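Some chains have been omitted; the remaining ones sit where they do in the full complex.
For reference, chains read A and B in written order, and residue numbers begin at 1 within each chain.
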Amino acid sequence: MIMKVKEPLPSEFGLLKKDQIVFTYFHLAADKPLTIAMMESGITAIAYETVETRDGKTPLLTPMSEVAGRMAAQEGAKYLEKPMMGRGILLAGVPGVPQARVVIIGGGVVGANSAKIAAGLGAQVTILDTNLDRLRYLDDIMPKNVGTLMSNSLNIQERLKEADLVIGAVLIPGAKAPRVVTRAMLKLMKPGSVIVDVAIDQGGCLETSRPTTHADPVYIEERVVHYCVTNMPAAVAGTSTYALTNVTLPYALEIAGKGYARAAREDTALAKGLNTVGGALTCKPVAEAHGLEYRPLEDLLS
Amino acid sequence: MIMKVKEPLPSEFGLLKKDQIVFTYFHLAADKPLTIAMMESGITAIAYETVETRDGKTPLLTPMSEVAGRMAAQEGAKYLEKPMMGRGILLAGVPGVPQARVVIIGGGVVGANSAKIAAGLGAQVTILDTNLDRLRYLDDIMPKNVGTLMSNSLNIQERLKEADLVIGAVLIPGAKAPRVVTRAMLKLMKPGSVIVDVAIDQGGCLETSRPTTHADPVYIEERVVHYCVTNMPAAVAGTSTYALTNVTLPYALEIAGKGYARAAREDTALAKGLNTVGGALTCKPVAEAHGLEYRPLEDLLS
C-alpha cells in the first residue's frame, strides 16, 4: 500500500504494480489520462476525496478546509498591505483608528475557521449563511466581534460596500461552487479591498475568480485585489500533513489490517473511496464523466 | 451631624440648628436662596460635590457617574423600542439579523461604564475620546465588540450616520459640558435613533438637549429620540445609595471622630468640601457666583 498526498504523476505511472493499493487524493473525474493509467496499472485506487460517510460528510477533505479557512484571514490581512496592492489597512486598527471590516460569505467549515482568525486579528467580522441553525451555533461560540447575517443577494451587496476584506467560503463538497458575487457587485467595493476566494478549487464563488498560484497569488479586477490560490494548504505543508494524517491513518490501518476488500465491506465510507479495483472502474461519477465502463463495487468485493 | 443625599428643602430650613454639620449634595453655586439659608442657619455645610483631591478628582461624584453610565446603555436600549418612539431595533440583533451600532462620545467614567453595558447587550460599540492614553487602556480591557476612535468633529459625524444609539458622555466635573453634537449633525442620523445625554446635569453635550424627568423622560428633535433625564441615578436609588455611602461613610467617620475642623486640616480633599462654616461662606466659587462675602477657610479653622 502506498500512501501519498498528491495523485501519481505521469512519470510515476510506470512504477505502479498490479495489486498495489494507492491511497491518496486522485480527483479522477477531472483527469481522464490519469483514470486510464490507473485502470491499466491494475492497482486499487482509494481516493481521499470520495471517502464519504452515510450522512454525506467527507472526513478526508474537512482538515484541508480548516487549514484553508484559517489561512484565508491571514492572507487577506497580508494582501491588504500597500506593497501587496491592497489599500494599506491594518485589520486590527490601533487605539483611536477603527478596525477593518471583514465579510465572510459562507458559515461552514471554511467560513467558521476564517472567522475565528479574522476575529482574533481584531477585525469586525460578519458571517453570512443561509442556514439559520448554523448561524445560531456560530452566535453561541464566536467571540463578540463576530456578527451573523442571513445570506441573500441584498445583504451581500450591503456588506460589500463597507468591507475591507471579503472571504468567499461558499463551497459544497464535490460540486461546483455557486457564484454569489458578480462583477457588478464588485464595483460596490472600496478600491484596494481584498477578496480571498477559498472556493477556487471548486471553481470559485465569484464571477471574477480565476485560479492563481502561491508563486503569483493575486491579480486585480474592478480595483479589488483577488487572492485565488488553488491548494492553499500546500503553503503550510507542515500543518496540513499532520492534519491530513490524523484522518487518513485510521483508514490506512484498517486497510492494512483487514485488506481493502473486508475493510470496504465493513465501512461504507471507505467503500466509497474505492475508485478502481484491480483495473476495474468502481466509481460511477468518474465512469460517467469519461464515458468509461462502470463496475459496481459489490461485484468485485464478494 | 446630618448626612443626606439631597440638599435641604425650604421646608427643612427651620429645622437646622447652629453648630450642626450637614453633609450632603448642596450645589450652592446654582441656588442663592439655599446659600443664604445655610449661612443664616449657622450650620457647617459640607458639600459632596466640592470634595476634591489634590489631583483634581471628585471622589464623591464618581459613583454617580458609574451608575449613570451603566444606566445610559439600558435606557438607550429601552427607548429604541417602537412604543417608546424609537426605531424598533433590538441592540443585540438575533442570529441572522445584525446587532445595532452604539456610539459613545467620551471615554471617561461615564463612557467606559456605558460601553461595558452596551457591549454586554451585544451591540457593536465605538468609544470616541481625545485622550489617546485613555483609549489605549480601554482597548486593553474592553470586550472585542468595542472599538476606539479619536474624537473630533469629522469622526463624530461619520459615526452618527450609522449609529442607532448615541451616548453623550462628555462631561468635565464642575464645568459646563462642551456641545459636541450640533443640531445640524443630528440631521445625519437615522430617524428613530436615540441619544442619551448623560451630561445633562452639566448642561448637556448636545445643542438640542434640554432637561427631562423620570416621569417624562424623552422628546424628539430632528426625528431623533432624546433622553435627557437629570439625576439619572435616582431611578436606581437602591444601587445609588449603596454606591454613595461607600464613598461618603469614610469621610463621615473622619468628621465624627475628629470634628470637622481637625478633619479638614488633615485632609485637604475634605477641606474643599466645606462650603459654609458657622454661617461664614468658605467656598470661593459660590461666593463669586452670588456676590457674597468669601471667608478663607484657614481663618476659621485655626
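In the analysis below, a residue touches a chain if its C-beta (ideal position, glycine included) is under 8 Å from a C-beta of that chain, and two chains touch if they have at least 3 such contacts.
Just so it is clear, the structure is predicted and the values come from calculations on it, not from any experiment.
Summary of assembly composition: all chains derive from one sequence, 2 are present in place, and the complete complex in the structure file consists of 6 copies.
The working rule: only the chains that are shown with their structure count from here on.
The distance from the centre of chain A to the centre of chain B, each centre being the mean of the chain's C-alpha atoms, comes to 55 Å. By the touch criterion given at the top, residues 93, 95-99, 119, 122, 124, 126, 132, 135-136, 138-139, 143-145, 147-150 of chain B touch chain A in their complex.
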